[in-house]
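With one protein chain withheld, the remaining protein chains of the complex are depicted in position.
The first chain written gets the first letter, and so on, giving A, B and C; residue counts start at 1 in each chain.
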Amino acid sequence: MVPTNYYVILSAILFGLGVFAFIFKRNIITIFMSIELMLNAVNLAFVAFSQALGKLDGQVFVLFVIVVAAAEAAVGLGIIILIARNRQTLNVERVDLLKL
Amino acid sequence: MNSFLAANAELLITIVKIALLLFVVLTVNAYLTWFERKVVAHMQSRWGPHRVGPHGLLQPLADGVKFLFKEDPTPAGVDKFVYFLAPLLALALALTSIALIPFGPDPIRFFGHDIYLGIAPPDVNIGILALFAVTALGVYGVALAGWSSNSKYPLLGGLRSSAQMISYELALTMSVVGVLLMAGSFNLKKIIEAQAHHPEWGILGWNVWPQILGFFCFFVAAIAETNRVPFDLPEAESELVAGFHTEYASFKFAMFFIAEYTSMITVSCLCSIMFFGGWLSPFPASWTFTHYLPSAILIPFGLWVIWDGIRYETIFGRIILPGVGTVIAALGAVFVVLPGVNEFIQGPFWLVSKILVFLFVYVWMRGTLPRFRYDQLMSFGWKLLLPVSIVNVILTSFVILARMQWGGK
Amino acid sequence: MTASLVVFFVLAALAVIGAVSLILQKHPIHSALSLIVVMVALAGLYLLMGAEFVAAVQIIVYGGAIMVLFVFVIMLLNAGVEEHTSISKMAGAPGLLLVVALAGFVAATIARSAESVQTASQSGVMSSTKDISNMIFKDFVYPFELTSFLILVAILGATVLAQREKN
Partner (left out) sequence: MPTHPILEYLWIIPLLPLLGSATNGFFGAKWPNKYVNIVAIGSTGLSFLLALEAVREFFDSGQVLLRREFFTWIAAGNFRAGFDLQMDQLTVVMVLVVTGVGWLIHIYATGYMAHESGYYRFFSYLNLFMFFMLILVLAANYVLLFVGWEGVGLSSYLLIGFYFLKKSASDAGKKAFIVNRIGDFGFMLGMFLLFRTFHTLDFTALFEKAGPWPPEAMGQLGTFTIACLLLFMGACGKSAQLPLYVWLPDAMEGPTPVSALIHAATMVTAGVYVVARSHILFMHAPTAMLVVAIVGCATAFFAATIGLVQTDIKRVLAYSTVSQLGYMFLACGVGAFSAGIFHLMTHAFFKALLFLAAGSVIHAMGGEQDMNRMGGLSKKIRWTYITMLMATLAIAGAPGFSGFFSKDAILLAASGNYLLYGFGLLTALLTSFYMFRLIFLTFHGKQRFDEHKIHVHESPRSMLAPLVILAVLSVVGGWMAAPEFWGGENHFEKFLEPAFANASEHVTQIPVDPSTRTGKFLIAFGEGMGSALLKILWTYAAIAIGVALVGFLVAYWLYLRRPEKADGLAKSMALAYRTLLNKYYVDELYGAVVVRPLVWISTNVLWKVVDVAGIDATVNGIAGGTTAVGDGVRHTQSGNTRSYAVWVVVGALVILAVIFFWPSQMKPVVGMVR
């Protein structure tokens, strides 16, 4: 068996990378992806702990997280399309008027 | 050396199986094209391929050769990596999906190893889910191909296919839920066995009858997933030249081709497993004489092939066809004489025959139906297929619940 | 160094590489692809942990739906290579510093918390889908219903956003 620590550390690393991408990418879509990456990292931790503790709650949470992520993706991408339509750019730094 | 064998027997067996499956699938694919062309041709009262070899039986070979030796230009300004990745992805996923399908219930004992027909053992806990997972990824091949080739038509094709696949995947998944509910498992083997719950019912025990709605949805959605007529918008010749694989030539194109046909086979397998009792015989279990059906079909067929072959004056006709014929007939004879083998062959026989039927239906539809318009496609998927499948799920669950409540036991 | 460890390390490496390439890639499609790699790797890890259902869902929903959506949008907007502006001062050196600190903290905190479960780590339950569904539809039924509502709202929102205002 693999020690839970490994999974957890891995998820931490992934999360960190996600945060990094979240800050240092300029493309809205990519930023959005980095959010997904963070979510995934968290999911990993969830599953790891649930397996370690022999409880299934973690996995159920993961399912919920996935559902929420799906909803979020739907809306978020809609917003992104709108932004691209109105601003003709995907660079977040060019979209700073706080309105569409 | 022997010890090594013993140690990694499982691994070796798997590798062998993979090679075998690859060979089989590719051959079948090749001849599927022949089959398709023939059938469509006859539907349109043409001859179809008949120049290369008797009945054009060597046509697939010729095509293969052609694919291999054609020049393979890479258009300028393509995204190289993705451009190469896309066909590989498509093919790989298609093959993976077929690798997950069990072709027979019980293993062959072979040097103390259970060897199942099909690469994955038939009872994977999440069999069907795994299948869906793989098919779900299938869309990338098309989409990426469309995007990477940096040209209008492919891009449109890619867009269409991705949209279409997302839309129909929902219906696909939902339509199966009914079956899953009835079987109470994702496990393909269990699903099949659930259909044999009353051995005497035979064909009446299959899922098609209670799940007719589900079957309808599933089959339609599956066709859409495989981008076949009438849902072949991603490669609509009349509008998009050749859709997502416009910019692909020779072997890369072949990969897409093979992928498509492979997924056709997969879908046929799934249909027969999910709704038509997989490897179950349509006859009541007590009718043991039906077990000789395979031989009863194979022997005459073999004889006919021999007879048909010797009319030709070409070498191929004279030598090969009769040879093949004798082999087939011999097989039939063997089954008759070795009852054990016969019993073992039942499952695969029925499964394969069902698959063939579905493949024929595929071709048949291609021969008959016109292509959807894009908006029609979408509204059909979202407004008809999905709701119907959901309704099916609800009905099924209600019925099952009612049975639990009042059906006793 | 058991087989499972090997598998773990392979998959973990895959995931990390994917994540890094998500950052390094200039073109969103490549980022998306690398993210898909990460997700598949994670699915593999879930399988390794015996969470089959989650693994399947991970691939079907994340790989098969969400990421497809991403790719679709990228293709739709024909997004080009990302331009490299740096207007925000915060997101410069200080941001980097903070991120490093955060990652460190996360690692430390989680590691410390994980020590306590390390011992329990051996209880490898092969989680059957039945149990999970039992949990969802018994213990977590209200959150479940809520998520359904959430999805409905999301659909509406997406529809509203997507339709062009008629003039």
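Throughout what follows, a contact is a pair of C-beta atoms (placed from the backbone, for glycine too) under 8 Å apart; a residue touches a chain by one contact, two chains touch by 3 or more.
Note that the structure is a prediction, hence the values are computed from the model and not measured.
Displayed chains that the missing chain touches over the full complex: A, C (touch as defined at the top). Among C:Leu14, C:Leu76, C:Leu98 or C:Leu161, only C:Leu98 touches the chain left out of the display.
Note on the undisplayed chain: of the listed residues C:Thr109, C:Ser133 or C:Ser148, the one touching it is C:Thr109. In the full complex, the hidden chain is touched by subunit C at residues 87-91, 94-95, 98-99, 101-102, 105-106, 108-110, 112-114, 116-117. Summarising the interface, subunit A meets the missing chain with residues 19, 22-24, 26, 28, 31, 49, 53, 92-93, 95-98.
We take it that only the chains that are shown with their structure count from here on.
If you sketch which chains touch which, the chains link end to end in a single open path, with no loop closing it.
A straight line joining the Cα centres of subunit B and subunit C is 32 Å long.
Subunit A and subunit B have CA centres that are 36 Å apart. Subunit A and subunit C have Cα centroids lying 5 Å from one another. The multi-chain contact residues of subunit C, meaning those touching 2 or more other chains, are 53, 57, 65, 69, 74, 76.
Per the touch definition, subunit C reaches subunit A in the complex via residues 2, 4-5, 8, 12, 15-16, 19-20, 22-23, 28, 31-32, 35, 38-39, 42, 45-46, 48-51, 53-54, 57-58, 61-62, 65-66, 69-70, 73-74, 76-77, 79, 82-88, 91, 95-96, 99, 102-103, 106-107, 110-111, 113-115, 117-118, 120-125, 127, 131-132, 135-136, 139-140, 143-144, 147, 150-151, 153-155, 157-158, 161-162.
Contacts from subunit A toward subunit C in the complex involve residues 1-21, 23-27, 29-30, 32-34, 36-37, 40, 43-45, 47-54, 56-57, 59-60, 62-64, 66-75, 77-82, 84, 90-91, 93-94, 96.
In the complex of the two chains, the subunit C residues touching subunit B come out as 27, 29-30, 33, 36, 43, 52-53, 55-57, 59-60, 63-65, 68-69, 71-72, 74-76, 78, 128-129.
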